[in-house]
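Every protein chain except one is present and positioned as in the full complex.
Chain IDs A and B follow the sequence of writing; residue 1 opens each chain.
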Amino acid sequence: MIRDITIGRYYDSESVIHRMDPRTKLMGVLVYIISLFLVKNVCWYIGCLIVMLVLYKAAGVPFGYLLKGLRGILLLLCFTFLFRMLYTPGDPLIQVWIFTITKQGILKAVQMTARIALMISGASLLSYTSTPKELADGLEKAFSGLEKTGIPVHEMAVIVMIAFRFIPIMLEELNVLMDAQAARGAKFEDGNILEKCKGVMTLLLPLFLLTVRRSSDLAMAMEARGYTGSGKTSRMYPLVYKKEDRAGYLAILIYISVFIIARISSLSF
Amino acid sequence: MIKIENLVHNYTIWKDENTKSEKTVLDGISLDIPSGQFVAILGPNGSGKSTLARHLNVLLLPDEGTVWIDGKNTQAKERLYEIRSRVGMVFQNPDNQIVGTSVEEDVAFGPENKNVEPEKIRRIVEDVLRKVRLWEKRKTPPSKLSGGQKQRLATADALAGLPECLVLDEPTAMLDPSSRKEVINIVKELNQKEGMTIILITHHTDEVVDADRIILMKDGKIIGDDIPKKIFADRSLLKRAKMDIPPVVELGMRLKKQKIGLDEPVLHEQEMIRKITELYRSKCGGWKDAAR
């Protein structure tokens, strides 16, 4: 339900991974995802999983958070698994009604599900170890070359940051509105589709007005603090590569090399 | 610090696309606020207080009259940012002025946009966060702060622009009593320790008994401008501005009516306690009280 959405889930800790430059981490996640597509044998995923667990451990993020990240896409995982298992042709193992489960199907299902799960866990680790501001700064710096082509990279980074800050507030506001209208007899939980739609209509206008008011207040507050939307800006913590990052890039390089070498040396894998 | 002469501000109200009407929100305001003064502005909703505040930060420009900040006319467009940086603003709803996803990031937002060097930003951030007593919370996301802490953060944001004057537009309207006290104490400290000029807009008369000066507004005009003792003694004036008398002052006035010897208006709780205790002791004799 709408009420359960959480966003911006930074996990505060003083680990090596937290200290790394967000650009290093972005690169790491990118490489990790590529590696997941390089391999086909399910056994390799166990290796990827171990790497992931080591990274979570190094970041000091409890493993519970890994599972929490997956809970949001549980439905997608189940669906992927079932779909792959039932619709992959091959040697039949069991036949139930019109469905045939094949050996290849099971393998494919495990592979696809594991791939998605690992991808999401990797991306979650990035958001657990970098604040939205760091991510925005990292992206801004990584893409700063595009500024010359007229793409407003800096403005986009500010927008991303504000979105991270305000989405939880807006959700909270929506919750209050839902409670208030429910107290006046609106039916969001029970009631038929028509009644639910009518209920939603009563949320839209107030939510719109609140958002407009909030944005104009925020714009005024930003202006009062000297935000001009143009000109040179600086950073409290400018992004500079440190020795953790050199180590990080080295680790990323070794990691991906293993996959590439394995891929080249044995085509059967 | 701030000088205003005959300031007029009109809002345009569009009935539909073609018909519009004008509403005068500020109707000939003249004011002179010297550096280091603690000024409180009181008045009912819609009396023009917030509009006035916005002129001080050059978020609005006069329709008539002139506003000078530090001797500079706010109409001078080319110096807008220079003038604006002299005056920091704190607004009513803390959630609508906090941009960052952590306390220190949020404070750094202003200086970062003015391209201040990183090292100096860090110095400013530490300095202002210590002033509002949030340094220990610098890594905390704003959503985890209490209302009073959020408003203190908003104050730190304003201070990070290194202003000489702080304008606070009903900073306590959405807070609970203990948060209100936190915020007001910080504001008083800034005035006393740093010599910051303070302009505090509020509905709560008990917050401003320590102000150097109280300005009462109604319908876009100033209807009273004096020291708290004089303002709070004038019941009919306060009534016109739709303000309450602070409870301590009210009690003093009622007792005076009953001919119980409180000749001067008493503003502070401590003072009132002392006076009543003295009165009581003189009434029944000091020795009796000592024997108790």
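Annotations
Going forward, a residue touches a chain if its C-beta (ideal position, glycine included) is under 8 Å from a C-beta of that chain, and two chains touch if they have at least 3 such contacts.
Throughout what follows, contacts and distances are computed from a predicted model.
UniProt records the chain missing from this view under the protein name "Energy-coupling factor transporter ATP-binding protein EcfA2", selected from "Glucose-1-phosphate adenylyltransferase", "Sporulation protein YqfD", "Transcriptional regulator" or "Energy-coupling factor transporter ATP-binding protein EcfA2". When the omitted chain is restored, the residue from B:67, B:132 or B:248 that touches it is B:248. Within the whole complex, the absent chain has one touching residue among B:147, B:161, B:224 or B:265, and that is B:147.
Residue A:185 is the one among A:89, A:150 or A:185 that touches the chain missing from this view.
Although one chain is hidden here, its contacts on subunit A can still be listed: residues 64-65, 68, 176-177, 179-187, 201-206, 209-210.
Subunit B meets the missing chain through residues 43-46, 92, 146-147, 170, 173-174, 176-181, 203, 205-206, 242-244, 246-248, 250-251, 254-255, 258-260, 269, 272-273, 276-277, 279-280, 283-285, 288-289, 292.
Assume only the chains that are shown with their structure count from here on.
Averaged C-alpha coordinates put the centre of subunit A at 43 Å from the centre of subunit B.
Taken in their complex, subunit A has these residues touching subunit B: 8, 10, 12, 131-133, 161-162, 164-165, 168-169, 214, 217-218, 220-228, 231-238.
Put simply, subunit B touches subunit A in their complex at residues 54, 57, 59, 81, 84-85, 88-89, 91, 93, 95-102, 104-105, 108-118, 121-122, 125, 139, 141-143, 154, 157-158, 160-161.
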